[in-house]
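Every protein chain except one is present and positioned as in the full complex.
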Amino acid sequence: MADQERILPELLSKHQTQILESWSAEQLRNRRPGKAGISEEDLRGQCRDFLNALQEASQDDPSDDLQSPIWERARDILTDISREQSKHGASPSDIATFVFSLKQILFQLLQTEIGKRPEVFAREIWTTTLILDRLGLFTTQVALKIREEVIARQQSEMLELSTPVVKLWDGVLALPLIGTLDSERTQVVMESLLEEIVRTGAGIAIIDITGVPTVDTLVAQHLLKTVAAARLMGAECIISGIRPQIAATIVHLGVDLGDVSTKATLADAFAIALRRNNLVVTRTTPAARRQSAE
Amino acid sequence: MAIRSESLPILSSEDVVTVRRRVRAMAIEQGLKLIDQTKIITATSELARNTFVFGGGGTVLLEALESGGRYGVRLTFEDRGPGIADLTLAMKDGYTTGGGLGLGLSGAKRLSNEFEIDSRLGEGTRVTITRWR
Partner (left out) sequence: MDRIPILKLGDFLLVTVQVDMHDRLAMNLQEDLTDKIVSAHARGVLIDISALDMVDSFIGRMLGNIASMSRILDAETVVVGMRPAVAITLVELGLSLPGVRTALNVERGMEMLRATISVYAAEYSEYHGDPF
């Protein structure tokens, strides 16, 4: 293979301006109406950068192995382009089309240049197809990766949203947990509870699991570890709202709740918290209220 | 794949402090969260102390890892001490020969994502731990 003449790189450098012109024109034509998209100038720049990298890489690498370091610049540029385009609302197939639309232009040029030598022509069509297909697939991978990043970010944002640590009274925090607790969510929730304890200086934190349908061993252990960690920091945790099924699970799993305070309801736990802070709640009558107002 | 590495001696209890500092710096560079930084430096402290107290001193190799977009820190503690006779027993919570709490090895394992130990009587001990971001 190595001693065979390499038509593609030569073609790319010889007809650089022409390819760039027709390719960018093609891109602009393909742009979906109504979408903001990137500016014409940026698009032209992206096309130029990519063509340069493609020319260099195909010049240096006879194996067409996209994983090799020679293709790194081309991959990097394509990654940037994919990111930029998807930021402007392009779909993964739009971005792949960006690469694939180069085929027709290159094929036409190959036809003009070497159309009279069928064997060479067939070989070059094949090589070019291979390279562009791989690069097109690569953009799809990048697009997928971008989606995954977005999903991961949204997940972590949701985790944060789903961990509202609320202040019930001076020195009393509550963490009402709702929904299924998996190990990761429990960990995040617990970390934010401990951070809030430090920030507010609250001596008592109530973890209410009324809204939690089931608890597995790992989650039960996370809860216990949080209680232990809070104690090391100098705060007390009360777990409230343990439903009968969960109590049964905890006993069944053999998890030792030890000397952790547990209460049936958040109200019971709050009453304990007030008592620990030497506070009492008293009922008053309208007459007494009027009297104290005078 | 290790993208950076450095080797440090562990010959005194001051060296343990230096190793902890370097591990923390690397953990921060690798983008580990505060809780994960704390876990790996605590594991470091336990293992570096073992190297110094039971292994009669040794070295630690710090490696910054990158693998498929994941970042991590790998530490390899090595000594040419007497080695550990019964690894299963040594890994148990509360088992100690040195008058400590016996939480060094088992605790370090709990604080790491990956843990490997290799010990030969009369030749020495090597412990490798990894914590990922």
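Here are some notes:
So that you can tell them apart, the chains are marked A and B in the order they are listed, and the count of residues begins at 1 in each.
Methods note: contacts are C-beta pairs under 8 Å (C-beta built on N, C-alpha and C of every residue); 3 or more make two chains touch, one makes a residue touch a chain.
Just so we're clear, the structure is a prediction, and the values are computed from it rather than from any experiment.
Counting contacts over the entire complex, the absent chain touches A, B.
Residue A:229 is the one among A:20, A:229 or A:253 that touches the chain missing from this view. Residues 13-14, 16-17, 20-21, 24, 34-35, 37-39, 41-42, 45-46, 49, 93, 100-101, 103-104, 106-107, 110-111 of subunit B touch the missing chain (whole complex, contact as defined above).
For subunit A, the residues touching the chain absent from view are 190-191, 194-195, 197-198, 201, 203, 225-226, 228-235.
Note that in this section only the chains that are shown with their structure count from here on.
Chain centres here are Cα averages; for subunit A and subunit B they lie 31 Å apart.
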